[in-house]
Structures are given as C-alpha cells and as structure tokens.
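Just one protein chain is left out here, and the rest sit where they should.
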Amino acid sequence: MSSQSSHNKNDGGEFNMRLKGEIDIYTAAEFKKQLNAAIDEDLGDLHLDCSELQYMDSTGLGVLIGALKRMKEQDRNIYISNLRPNVRKLFSITGLDKIFILEV
Amino acid sequence: MSSQSSHNKNDGGEFNMRLKGEIDIYTAAEFKKQLNAAIDEDLGDLHLDCSELQYMDSTGLGVLIGALKRMKEQDRNIYISNLRPNVRKLFSITGLDKIFILEV
Amino acid sequence: MSLVDSVQNAVVKNDCEDQVVLVLPNKPEYVSVARLAVSGIAGRMGFDVETVEDIKLALAEACTNAIKHGCCEEYSEYRIEFGIGQKCLTISITDKGCGMDKKAICQPDLKNPREGGLGIFIISTLMDRVEFETAPEAGLTITMKKYLGV
Partner (left out) sequence: MSLVDSVQNAVVKNDCEDQVVLVLPNKPEYVSVARLAVSGIAGRMGFDVETVEDIKLALAEACTNAIKHGCCEEYSEYRIEFGIGQKCLTISITDKGCGMDKKAICQPDLKNPREGGLGIFIISTLMDRVEFETAPEAGLTITMKKYLGV
C-alpha cells in the first residue's frame, strides 16, 4: 500500500533506489525524505528502479522534479527504469519523459 | 470480477465444475443457472474446484444449499475442493463444512 | 428526500473518529464497491488480511440485506457510514425499508439447511458487536464494530 524504497550503493559512482507500492499525497513526504537522504549520502548519479512501483501521481512527480533540480545543480542526473505502463503514461503526458532519462 | 464456471464431464460417473472470481448477490443468479444446468445434464456426483474462487458470501452458500438438496433427492452428492482460506472460513462458521464434503 | 440529506444516524459520532460515508444504489452490482472501499479503510487501519476479509464479508452481508429487504421502492439507495477510530472500526448501514422484524432472525439449523437466513448469523459471528435500530420512516440501521488487535 505505501511507498517503500531501498537504497544501495555500488562502486561505479552511481547509486540505486527501488521504488515500491504507491506514491501519492499520503506517502510522498516519506518518499521525499528518503530520496533526499540518498542524494545527500552519495555523489554519483541516481538510478531509480520502478519495477514494483504500482501507482504514482503528480505529488510523486513533484518530489522527483525537486530532486532532479538539486541533482542538476551538482551536475548529477536521475535515471528511471522499468516503469509500469500506467506510470510511464504519467511521464509522457506531462512531458517529463523528456526531462528525466527513462530507461527500459 | 464476476463468477465464471466451466463444466466438464469425465467417464467415472462424476463431473467437475471450476468456480472463479466472486460469487455474491450480483453473480449468484448466473451461478445458480449454470449449476442447475450442470446438475440436469449429468447423473454423477458433482465436484466443485474452488481454487480460483476469490470471494463468496451467503448468497452463494444459498445457491449451493439449494443444489445440494436437489442432488440428495437423487442420491447424489457435492464435493468441494481447494477452498481459499477466506471461503473455507465461511463454510466453517456456518457449520456447512459438515453438510458439504470438503476436500483439500 | 434523499438518504444523503435525511438520515440522522442513530450512533453518536465520536469526535476522535474519521468519518467516511458511501451511498450506493440498491443494485447488486454496487456491493463490490462497498467491499473495495472497506478493504482500503480496514487495511490502512492496520487490520490483518484475514480480518479485512471478515469485515468485507460482514459488510457485504449487510449490503445484500439492504438491497433484498430494505427497499420499498424499486429505485432506492442505502447509506454506509464508516467511523474510523484508533482502535475500532464502526460501520453503520442504513436503508430505506420498513425496518426489521426481530423474530425474523434465527440460528441456522444444520439438520435442515435453508437457502436463506445466514446473513445476520455471519455478521454476528465475524464482528465484535452488532446492533439493530429501526428509526421511524427510516428503515433499518445495522451497526457493527470491529476492534483492532483483539
């Protein structure tokens, strides 16, 4: 039901987070906290694996946009992979598929 | 969402039906029709495979009790197998696990 | 007059509770909407999966009764109120029928199983508390409670 994420570092100067469940107005604050903590802790690019992310809405997009701004200031980037069709559609209708780097 | 059942005969004088989905006040009438048709068509005992039956309530039980009465008049019986825990609980709290023959 | 506007629920609302209201047409196809809504509510409250199933079933039995017995007109509606407390989920179902004859309730008789008469027995078995109230000209209100962690 709720958004969960797990974060793990690897050696190539990039790091991964797995998003799970639902990111909406209820879970977005917790997601933001975890995302920011991960960004602070590390220096590489961020890879978000969304294979288990069932649902996201504009509240979640807002958190991601905020994170991307912080990353870009530090010349870092966010890569998003394995989006389910419904979540991918959210990125495409808002044009954010051109702002974030979406991987298959 | 709705109850579906498929019926197939085998040679040993018994026949099988697979129950699927949900049997409630919305789907019970259709279930009753199919069950009665199957009982009319055949002469053996009836085996109900409930491995894909997600939900049933008293409306579905009522249909089963009606069918069992018809069967008993003809010295036939109803065997019920593979009940999911929530549906099995419905049989046990109503005591109908003693009226129907429940198999694993 | 619509149920949404008129029903004064008999159960006093606890101020520490969140309240969710769902009004459904008296048609069999909408009972599943009640089941979905309550599974969301009960799941979020922290009831375990088996208890969520029990609550879904109890509510569905009450909705089924509201449709079968609680409608004097062909097109009608009934109202479900959920009171969401820290430790207790209270569900009230109010229909627009003529209320209930309490003599109609009886224990199921296994020696002579009937096609009907199981709904209220199931509700009483699965829920921690069940009350019936018939308000004048307002049909039956059945109120059921389930406590968390009991």
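First chain written, first letter: the chains are A, B and C, and each begins at residue 1.
Assume a contact is a pair of C-beta atoms (placed from the backbone, for glycine too) under 8 Å apart; a residue touches a chain by one contact, two chains touch by 3 or more.
Just so it is clear, the model here is predicted, and its values are computed rather than measured.
Q: Suppose we count only contacts with the excluded chain; which residues of chain C make the list?
A: With respect to the unshown chain, the touching residues of chain C are 4-5, 18-25, 27, 29-30, 32-33, 35-37, 39-41, 44, 77.
Q: By the contact definition given up top, give the residues of chain A that touch the hidden chain.
A: These residues touch the chain not displayed: 1, 22, 24-26, 55, 57-59, 61-63, 65-66, 68-69, 85-86, 89-90, 93-96, 98-99.
Quick note on the criterion: only the chains that are shown with their structure count from here on.
Q: Can you work out the whole-Å distance between the CA centroids of chain B and chain C?
A: Distance between chain centres, rounded to whole Å: 26 Å.
Q: Centroid of chain A to centroid of chain B, CA atoms only: how many Å?
A: That gives a centre separation of 48 Å.
Q: Taking the mean of the C-alpha atoms as each chain's centre, how many Å separate chain A from chain C?
A: 41
Q: Check each residue of chain A and list the ones that touch at least two other chains.
A: Residues: none.
Q: On chain C, where are the residues touching two or more other chains?
A: Correct list: empty.
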